[in-house]
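All protein chains but one are shown in place.
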Amino acid sequence: MEQVVANGLYLGAQYALIALGLTLIFALMNVLNFAHGQMYVLGGFVTYELYGQMHLPFVVALAASAVTLAVLGGLIERFLFRTVIRRSKREESTMLLAAGVAYFLDALILLLFGEKQRGVPKIVSGVWVSDNLIMPYDRILVGFLAVLFIAAFILMMRYTKPGRAMRALAQDRVAAQLMGVPVEFYSLVGFALGALLAGLVGGLLVAITGVNAGIGGPISIKAFMMVMIGGAGVISGAIAGGFILGMLESVGLSVLHSYGDVTYLVIFAALMAFLSVRPNGLMGKPWG
Amino acid sequence: MSTSARLATLVIFVFAVFVAVPVLIGLTHRTDFYYTLSSVALLAIASGGVWLTFYIGRINIGQGAYALMGGYVSAILVVRYGVSFWITLPLAGAFCAAASVLIGLPILRLRGVYFAMVTLVLTEVVRLLALALPITNGAKGMVSLPPPGPISLFGLTLVPSFDTFAERNEAFYYLSVAVMCVCFAALYRLVHSRVGRLFVALQQNEELASSMGLNVPALRVLAYSISSFFGGIGGAIFAAIAQSVYPSSFTVADSVNFMLNCFLGGLGFVFGPMLGTLVLYFGWDLLFQAGQYQLLIYSGVMIALMLVLPNGLLSIRPLNFRKRVRPLIWRRS
Amino acid sequence: MARTTLPFRTALFGFASAAAIALNSGPADAANKTLNVGFVGVTSGPAAAWGTSNVRSMQTLAAWLNEKGGVKIGEDDYKINVVTFDDQKDPKRAIAGMEKMAQEGIHYVVGPNVDDGAAAVRPVAEKSGIIYFPYAFPKELYTKPASNAILGMVANYQSAPAIYKYLKEKRGVKTVAFVAANESDPLSQRDGGVAAAKALGLTVVADRDTYENDTRDFTPVLTPIVKLKPDLLVLSGVAPANAPLLIRSARELGYQGLISTETAQDAKVLEEGAGDLANGFISVGGASTPEIRSKTMEEFIDRYTKMFNEYNDESNTKVYALEYIVDTLKANPKAIDNVEEYKKTIDTFSAPNLYLKGENVLRYVGMTSFGQKRQIAVPLVVNEYKDGKFQTLFVADVD
Amino acid sequence: MQPLLNLANVELFYDHIYALKGVSVELMQGETVALIGANGAGKSSILRAISGLRKIRSGQIHFDGRRIDGLSPEAIVGLGIAMVPEGRRVFPYMSVHDNLLMGAFSRKDSAGVRASLDMVLARFPRLKERYRQAAGTMSGGEQQMLVIGRALMAKPKLLLLDEPSLGVAPKIVQDIARSIVSINRDDKVSVFAGRAEFADGLARLSPRLRIDHGLGGAIRRLGRPRQGLSRPASLSGRRYLKARRPHAHSRHQS
Partner (left out) sequence: MAPILTVSGITKQYGGLVAVNDVSFDVAEGEILSVIGPNGAGKSTLFKLIASFVRPTRGEVRFKGERISGLAPHIVARKGVVRTFQETTIFKGLTVRDSVIVAHHLRSHAGLLGFYLGTKAAREDEAEFGRSADEILEFLGLRAVADEIASNLPQGSLRALGVAIGLAANPKILLLDEPFAGMNHDETRRAVEMTRAVRDRGVTLLLVEHDMAAVMRISDRIVVLNFGAKIAEGTATEIQSNERVIEAYLGVEDETIGV
């Protein structure tokens, strides 16, 4: 049982970190970023190249992933989303753009990094073993870092000026503008930050699960689900959603192990039922 | 626009689809286009359904679920119960419509991205069900489906068995575009009747609509079930063309594509999904010689289109029409 | 509104068709003697690895043959041109791809890579006179009345019994657990594997555990299985991307037994993804394990690496399809545009297998499994991974 | 003396509809100006034009000697114009504290911000009671206090108020009126209000008050209110009863 809970927590931490970036972008711009998973993959490949191939320190590679994606995210916001949002009659149009960007990044990643699954040397080796629990040190470290990043992100949003500005922007764009918040700049910053989080988690997880070009789409969908569970556009919701999905998977796979084929069917059906009862997720805003 | 002009357009369209295209294909011997265009027609039908859910203000990423369901219903009836394909076609649609009533009643209370995500999950649920249920033959799929047989009425053969066609895909082409024409005509009539106005009222403001006595949940479910009916029909014909249906025949990617077709064509236009499907599906095929750069170019063009025409392809129109022709409303209330 | 819509659509439609015709009506001209061979499979998206290794091995071989001046079939020298179509792992697109091949006058196509795609293109291929080489296992494709599909590799229902038998006898395996992705191909392979294991008298302790294909962390999936302590853990139909992750999770959870799969893997991927933990992993390979590969195979690997920067061990099994097509056509030049001739040749065809050391022949097999020769005789090479390389455990033949 | 704010011939369109047709207004340092006028007369449009939320088509707006039309809203806030938008737009999921800090977003002097914070909390003690509460959970009156306090956090020279009394109870209208009067008087902040029911109350206090009667997007009348004429039928029911003579004041105004 301890093992199942530990698995769930570890999974939850990484899921929550993935969901955070997505929910941030959604909250700020009402854009459902289909390309989030692809950004994650790109982050993974940057770390793979720098740490796995060029043997730079892992921390450096991780930082490089974050920065690369932040820059890319900023460019995408500035030159694509901003234009389309301004000119489109409906904000849903950005979904087509986001899908286009997702496909484009998919194609680009495949051309640049090839079709193979890539991995890097372990960042720390060894396994922590007790009677009921087995946990490799690198997973402990990555889980710890994920929680650390989540905490840093929350603190940043809560107690710094840019964090407050972004929260204000998410809650009332016009009012934020009247407070003197340069909304276009902070939209860009928010998008870049969302992309940065994707890159960061991609770089972090390459140490455990490696990375391959095609995994972006499925990751995006999984991230959407976490965001929905918690409530779209709410930071605490994304974190809760991540941990809940992680726990559901861990517990579900364990409990339903003898009915293996239906584990995910049960999880998904439960998710649909849950959302039917709570149409805005756990802590969602009514306008979702 | 006058009735005669509308009629003329209709005649031109029907002529183009049923005469000009086959003649062109005959002249150029590009018989592979029969399949491509059949696909476009069938996917356009399913996309048309998605468009209708957009019309009541719901982002639907679950049409793949109904297309898959339709394919399976038709295949199961044909293989296990020996029912004629032609009978299974409306039954597949009806089954999907019925299923969508049960599914829609709870989930249509959701809005915005929540509805979108639940429908996306629905696609996955149906795929997993197809894998898990015994009647669907699970992972092995339903294969070796017989091609559609003849339709006879009082001993008179109206449609010969598809086996007898030299160019089977030509027969499927006529079937697909005929069904597409019927579906879009029905959709057009729906949108331009009072029922369509009621749907717009829903799209714009459900609370206000219910305060004036509209049975909002029932109308939502009605639109959703018509939408799913379209999905089921499209899926059933696809199963017949491929003579097989697998849990992966329609996936999340298809659901997303149906939605993108609507966006690309333009949500304000009944025929938007038709055009969107044509461009997106055909575009991929046209780019096949680009080899490994296919996806890169495809997505690049998609992004460019979005930048130039963020409101859909049909939003370009001659200036003098702009005033008189108002796109069917789509604004957030 | 229809007034502007419809003519616009029609116009665009006409334009698109015209463009398509202009684009596509170039090649296939018999005068310059090009032999077009098609590929319909997945080269983008999550499953891109399967098709990519496939298409690249074809392109490598074609370039090599062309460099040597092409191949002489009958009286003429032919350059080989590989026409590729990415079906995005979508059966609907696979049909479109096969139609396209038919339109181009191509009679020999490699692919598709998955069960549903192969089943979907079957009507087109059978009708249009295309011989295709799917990497998919459903028997319906290869048994009568179907006659145009030729299995391009060893099916898992053929390899699994051999592997399990070997492991039972040589490694003392008594209990087996299966885990598979929740998708058609892996589940079918799992069911085949379970049947094979039971037939051998092995105890199957887990046969229902599945994972979603987007899983990146397999620890939760494997936790309950590892607890059962099976002697052998079979990763049914595992994608090369997932194999190292599964191995790593199992080992880190303290699993001590053997791990095997019936799909081909890439040593580099295993090394990067699981490192030492992958040692002892048993998989099926083609011809490139160092012990048995010939000079020709080594050159093939060299050329492949030069062309695409990196070799993929999965390509080992996939080098053969094009080789078979070319050699069969050489044996019966009339088959170049007549697949009936090709089918006639199948029963008697035999050519030297240059990729393996020693005396080996290329021939068509499959009588036992399909009742007709609709499979190429790829040697069943079972490897064990060790420190970044595959070592041959044993080699077997399929008939 | 140079006016603090000067609008000259300002024209503004929504889509293709005229919202402002050549409006000219000026406001001196320390003044309170109230705009009254019918729905759609352009009161909000004038305020939005000043705050930069809407770009004007032609004309000029000067503030404190600088031309500000064409500047972004955030730049205009930085110059010392704070706007309280229509409909109490608090940041609902942020605490009172964070809402107030947002008001000081464009300020760099952290000591000054702390002083402003103390000043605002002193002025609205209720906000202090609710300091850590999410703004969205407060009552309408409290939210109204918060948005005014938030605007004061920018240490503005000019406070713009758009429909400050719309949809609030009479008692709260009084509270708002009192605070605006004292903001104007004690903090030396000029006030430009769109449609304030308490305008005539302000008149008695501020000798420099004018009422600009905007109609149809153009200023029809400019000047001090005559006692009793501009006076909207008072919001207090009690007063209404006293002056039982039916309303119809504003009609006779022009």
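Chains: A, B, C and D, in written order; residue numbering restarts at 1 for each.
Everything that follows uses one rule, which is that a residue touches a chain if its C-beta (ideal position, glycine included) is under 8 Å from a C-beta of that chain, and two chains touch if they have at least 3 such contacts.
Everything quoted here is computed from the prediction, not taken from an experiment.
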Query raised in the report: Taking the complete complex into account, which shown chains does the hidden chain touch?
Result: B, D
Query raised in the report: Which residue among B:10, B:178 or B:195 touches the omitted chain?
Result: B:195
Query raised in the report: Just one of D:120, D:159 or D:177 touches the chain that is missing; which is it?
Result: D:177
Query raised in the report: Thinking of the whole complex, not just what is shown, which of D:31, D:98 or D:163 touches the missing chain?
Result: D:163
Requested in this report: By the contact definition given up top, give the residues of chain D that touch the hidden chain.
Outcome: 15, 17, 36-40, 139-141, 163, 166-174, 177-178, 181, 195, 197-198, 200-205, 231-241, 246-251
Requested in this report: Please give every residue of chain B in contact with the chain that is not shown.
Outcome: 189-190, 193-195, 197-198, 200-201, 204-205, 207-208, 210-217, 222, 329-331, 333
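Keep in mind that, in the parts below, only the chains that are shown with their structure count from here on.
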Query raised in the report: Just by CA atoms, which chain is the most central one?
Result: A
Report task. Determine the centre-to-centre distance between chain B and chain D, using the mean Cα coordinates as centres, and give it in whole Å. Result -> 53
Report task. Can you tell me which residues of chain B touch two or more of the remaining chains? Result -> 128, 131, 253, 292, 295
Query raised in the report: What residues in chain C touch two or more of the other chains?
Result: 43-45, 182, 187
Report task. Note which residues of chain D are touching chain A in the complex, please. Result -> 51, 53, 72-74, 77-78, 82-83, 85, 89-94, 98, 101-103, 105-106, 150, 154
Query raised in the report: Which part of chain A faces chain B closely enough to touch in the complex?
Result: 26, 32, 34, 80, 83-84, 87-93, 95-97, 99-104, 106-108, 110-111, 217, 221, 224-225, 227-228, 232, 261-262, 264-265, 268-269, 271-273, 275-276, 279-281, 284, 287-288
Report summary line: Residue set of chain C touching chain B in the complex reads 1-10, 12-14, 16-17, 19-21, 23-24, 43-45, 84-86, 88-93, 95-97, 99-100, 102-103, 114-116, 119-120, 122-124, 127, 138, 140, 182-188, 191
